[in-house]
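Just one protein chain is left out here, and the rest sit where they should.
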Amino acid sequence: MKTPKALLYGGDYNPDQWLAYPGVIDTDFKLFEQAHINTISLGIFSWASLEPEEGRYDFGWMDAIFARAQRQGMNVILATPSGGKPNWLALKYPEVRRVNPEGVRDPQKARHNHCLTSPVYRQKVRAINEQLARRYGNHPSLALWHISNEYGGYCYCDLCLGAFQDWLKAKYGTLDALNEAYWCRFWSHTYTAWDQIRFIDSGVGGLVLDWKRFMTAQCCDFIRNEVEPIRRLSPETPVTTNLMGTFPDYDYWQIAKELDVVCWDAYPVWHSEETAAHESNAALNAAFRHDLTRTLKRKPFLLMESTPSQINWAPVSPLLRPGMLRLAGLQAMAHGADSVCYFQLRKSRGSCEQFHGAVIDHVGNGETRVFKEVASLGASLEKLGNVVGSATPSKVAVIFDWEARWIFESAALPMNQEKHYVDTVLAHYKPFWEAGVSVDVINASADLAPYDLVIAPLLFMVSEETGARLSAFVQRGGTLVTTYGIAAVNETGLATLGGVPGPLRKTLGVWIEEFDALPEPSRRHVVAEAGKAHGLSGSYEARHILEIVHPEGAETLAVYGDDFYAGQPALTLNRFGKGRAYHIASRNDDRFTGDFLRFLTGELNLPCAVASGLPRNVSAQVRVQNGRNLLFLLNFNGEPVEVDLGGKKYTDAETQEAVAGKLSLAAYGSRVLAEA
Amino acid sequence: MKTPKALLYGGDYNPDQWLAYPGVIDTDFKLFEQAHINTISLGIFSWASLEPEEGRYDFGWMDAIFARAQRQGMNVILATPSGGKPNWLALKYPEVRRVNPEGVRDPQKARHNHCLTSPVYRQKVRAINEQLARRYGNHPSLALWHISNEYGGYCYCDLCLGAFQDWLKAKYGTLDALNEAYWCRFWSHTYTAWDQIRFIDSGVGGLVLDWKRFMTAQCCDFIRNEVEPIRRLSPETPVTTNLMGTFPDYDYWQIAKELDVVCWDAYPVWHSEETAAHESNAALNAAFRHDLTRTLKRKPFLLMESTPSQINWAPVSPLLRPGMLRLAGLQAMAHGADSVCYFQLRKSRGSCEQFHGAVIDHVGNGETRVFKEVASLGASLEKLGNVVGSATPSKVAVIFDWEARWIFESAALPMNQEKHYVDTVLAHYKPFWEAGVSVDVINASADLAPYDLVIAPLLFMVSEETGARLSAFVQRGGTLVTTYGIAAVNETGLATLGGVPGPLRKTLGVWIEEFDALPEPSRRHVVAEAGKAHGLSGSYEARHILEIVHPEGAETLAVYGDDFYAGQPALTLNRFGKGRAYHIASRNDDRFTGDFLRFLTGELNLPCAVASGLPRNVSAQVRVQNGRNLLFLLNFNGEPVEVDLGGKKYTDAETQEAVAGKLSLAAYGSRVLAEA
Partner (left out) sequence: MKTPKALLYGGDYNPDQWLAYPGVIDTDFKLFEQAHINTISLGIFSWASLEPEEGRYDFGWMDAIFARAQRQGMNVILATPSGGKPNWLALKYPEVRRVNPEGVRDPQKARHNHCLTSPVYRQKVRAINEQLARRYGNHPSLALWHISNEYGGYCYCDLCLGAFQDWLKAKYGTLDALNEAYWCRFWSHTYTAWDQIRFIDSGVGGLVLDWKRFMTAQCCDFIRNEVEPIRRLSPETPVTTNLMGTFPDYDYWQIAKELDVVCWDAYPVWHSEETAAHESNAALNAAFRHDLTRTLKRKPFLLMESTPSQINWAPVSPLLRPGMLRLAGLQAMAHGADSVCYFQLRKSRGSCEQFHGAVIDHVGNGETRVFKEVASLGASLEKLGNVVGSATPSKVAVIFDWEARWIFESAALPMNQEKHYVDTVLAHYKPFWEAGVSVDVINASADLAPYDLVIAPLLFMVSEETGARLSAFVQRGGTLVTTYGIAAVNETGLATLGGVPGPLRKTLGVWIEEFDALPEPSRRHVVAEAGKAHGLSGSYEARHILEIVHPEGAETLAVYGDDFYAGQPALTLNRFGKGRAYHIASRNDDRFTGDFLRFLTGELNLPCAVASGLPRNVSAQVRVQNGRNLLFLLNFNGEPVEVDLGGKKYTDAETQEAVAGKLSLAAYGSRVLAEA
């Protein structure tokens, strides 16, 4: 299979919207050249243009675009058009439209809302995909297949529910098994026939979990149907679909298995006001999702979409400050991206994205600030092309697990406010990001062999198998950190019996009896035990969830400082096999998490991109190509900063000038340095 | 009819969830004994277990539980299972599922959502109830029938609407009468056929009121259908259903008539942050609802459910602090409960209540803090058994009237924010609770003979009949206190003509012309008239609703201090017959209400549990058995307090030690003292 050699620079391009506007497409291709753009993503929403009526195809305009791309030496990323169904199809075949949980079928509107089960839709998609694969599958400009667009959402039609019942039958075999797995005698909900399973009751954790697993599986199956003609007719070209970071609907670990390369659409709201929540830190969030996407296949990924300017679907999206466009692009590459692509190259004139940022604005020329920044980054990227394919090795893994998140978020708990699964994972990722330590973001069933340190924040669901794997990791010498919420339920959402954390009770050496729930803005305190600091000093604030933990072999490193549980363990360490297992019993402030994880970083001698530390909101990441380190230095502050490179010597990868000692970075400034 | 002699201690028990877990039920019964638990509530959601398919019954597991209970000398409270309908029934007979106001029939989910009218459902319920009554109705361990569970909600199906039309026809006789009662010419809504009454328009007060009255009546009728086989086959065993305090859907005064004994499910969120609203004061709220439930039948009630730990359906539910479990149980008894029961005895492993507090936790043993506190209270209760049946005499009644609440809450007024019916009643109950004065909580049609003082807060609806009864009460020498909002409408929601307060105009000696509406946080002031203090001193804050009142014989005791109505009456007193009628014209601060109601307490020489006064958040209540006072002292503070018992001498009812003078109560501490 061929893979693109060049760093892909470009983005979504919808020339079919402009066929009635003479000269526009000519201008576009001139501007692409001017901006060093080498890639267009084509046909993402072109179904109605390609198949204006059932079975009648029109490829003329697309042929012309392919020809232009070829003349200009550009790569084409060709989409299958299933993300937007034509009106004629949606109205002729109602079954392709989704049904909502209340049983009402969608009208034809918007996009991304087709039934994943409908045989008609699958057949129509396969037919148009076959046409595309046959016509362009071996075109020399074709670089990548872009399957559909931003898959998401659920359908509750009879076809989907029927398929779900079949999926459950295959999984559980008998209704008795399913009834036990879901604890169906509760409220008299025992199923006595498979077709009684019709309503996804949000109160039944196991059912919610299985529904989301099934919908993930159904999406995978839908993708297999989409790619069938492509694999057959265009076997050399890799296949992707654009993911969306931590998007909750599907388990991306399953989706990734269907793809040759993964990519994602990154839309942080840069320059939005920052609050205490990690979710509001755009740079941190983007970094985390880049790492998550990369880890899905543990190899370089693509940045498929991003905005060169503002977005128009957030409450407020400030202008990108000068330098921010380059900074955001280089950040993606720093974390393993082999592309910088935008949505979109030319701004639509109408409909709901007409005021979303684009490379070429409605003014239609290259005179805008945005276009100039795009062109400037394009020139730089031509000098950074050799980053393609380089690795980002990590010794630390943070677990972000869709299934654990689903069951935690749906569980009715003594604490139903301030759940914050994503933010909690971010809180435990942040100290590494701040220190320039590369992190893989894995799920709970990942192979742990590559890592020295595994952090499992809020891992609410732990099966016997996962418990055994985490235990073995520690046994073999690994360091494991768990937090409050660990192992409350098993893989069907049944509560752990016989003492939480169930399969990890021996590994962690604790029994967790119960937890206090504190409403905002209540706080309690955590203090380190004398002589056992582990990086901790003074008193920390704890909030929301505070477990009552009984050591069963574990050592107490820190205790609560107040309330009726004063003196009881807040941080424990169990030495188990050749490794160590820590448990953090309460949701603590960032200072606690930072102090403790920095201590582990030092203790385990984890590699940092810049040894001497980094200013606040400055990120440093390393990519390794043939044993040579490429250092990305990224200043997310609106003011200049100075970074101490220590004793190391570098060459600027763009200018080739030598760099060492103290390096200045402008406001939103970014540099790429090759280690000497 | 037999009534339990012992104080019932125990709670909901669902062994049918654990049939696949050998040993669990054995463990449970051992732990019950260890905790002095003498009662289990059985079968509340067991329909699917008892009748796994239509007409096929399986009582084996229940027989075994009855046998165990009998061996261990325990009481069984046996439920009818109508609160949770099996899937097979709900899917085979759609009519048993409710229809929402938009006309959509519920899917099968959750619970408490069956149609109250459906003949099929009534027949199926009667059939299973007959089986239960026949099999267990004379079992020696059977103590009580628990009909269904937490009845609530409305159904808008054609069967219900048809029954409503019939109910209206019976009530009004002619459409002309109904049209006048609802003021139907407004907006051209005159009904010209009974079956036009199909939509419960929230703007038509009389219709809303009648709909809620009808739904209450339909629930009563449903209960009569449920109990028919029970009365026939198990005539010796009393019947109850678990109520829910001030639950708004039905008028509990009507429901109570169908029952032999009343009980309720008490779920205050203990330790939640307190605000200025009385609704957030958990102890006050629980006290009020205990008194309301007791007054429903003016005899001891049962606490049917409460949590021994956290709940899991509130936003945040902190752990019960040490002592709180005992305190909450004794509070119920102090107000007239003859039981302390929990939901539930063993925590479910799955579904939406798996993380709700329980006596036996998932760990499955007696080692938890919660179990130990339950067992400790169990031991105490064995020493307090003689409280059963004792009385709680009250000379004060506060009116909490479902019908007045319904019409007030649905009325469109110049003040639609900050209506706060429940909180307003609580505000007028609180001073008595603080002073240890026992209160009955009555409705507007209650017999007033037992009382010296009746408070009618926000009694928006006053029929001619109610007006006459309140007037007669004053005439005979009673003291009546009304507030802003009095008598705005009659019993069909029509505005009072000829001058508010209509039927009370002579009694109160005032005409209420209009009222000012103030948005938050606006305030005005109320000041006592010189020489007429009635306990008042200085200036008080008034908010939200301020009536313009013209005395017509009444004396002005306090006036407004500002705005264009400065100097006009804010508190009036009318001497009428042998009694006195006060009217409070504005929503005043707690200091006003406290000063004024404490003044009346002294003036009327109302009995206080502790003569010398009580510290803040300490409650004192008295139960009287054969002329002997049992004093409950309850400290709801997180710090210790001291209570001055004055000259009286007591014996601690648990330890038998003598107690007098100043008594220390620990944080969340509670004592039961028998008066010497």
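Letters A and B mark the chains in the order given here, with residues in each chain numbered from 1 onward.
Throughout what follows, a contact is a pair of C-beta atoms (placed from the backbone, for glycine too) under 8 Å apart; a residue touches a chain by one contact, two chains touch by 3 or more.
Worth saying up front: this structure is predicted, and the values here are computed from it rather than measured.
Checked against the full complex, the one of B:Glu150, B:Asp516 or B:Asp595 touching the unshown chain is B:Asp516.
In the complete assembly, the contact with the undisplayed chain comes from B:Asp201, out of B:Glu95, B:Asp201, B:Asp260 or B:Asp452.
Of the options A:Ala20, A:Ala449 or A:Ala530, the residue whose C-beta touches the omitted chain is A:Ala20. In the complete assembly, the contact with the undisplayed chain comes from B:Leu497, out of B:Ala170, B:Leu497 or B:Ala530. Remark: the residues of subunit B touching the chain excluded from display are 102-103, 180-193, 196, 198-199, 201, 203-206, 411-417, 488-489, 492-500, 511, 513-519, 522, 548, 564. Even with one chain removed from view, subunit A keeps its contact list with that chain: residues 14, 16-17, 20, 45-49, 52-53, 81, 84-88, 91, 104, 107-111, 272-273, 309-319, 321-322, 347-357, 361-364, 368-370.
In the analysis below, only the chains that are shown with their structure count from here on.
Look at where the CA atoms of subunit A average out and do the same for subunit B: the two points lie 49 Å apart.
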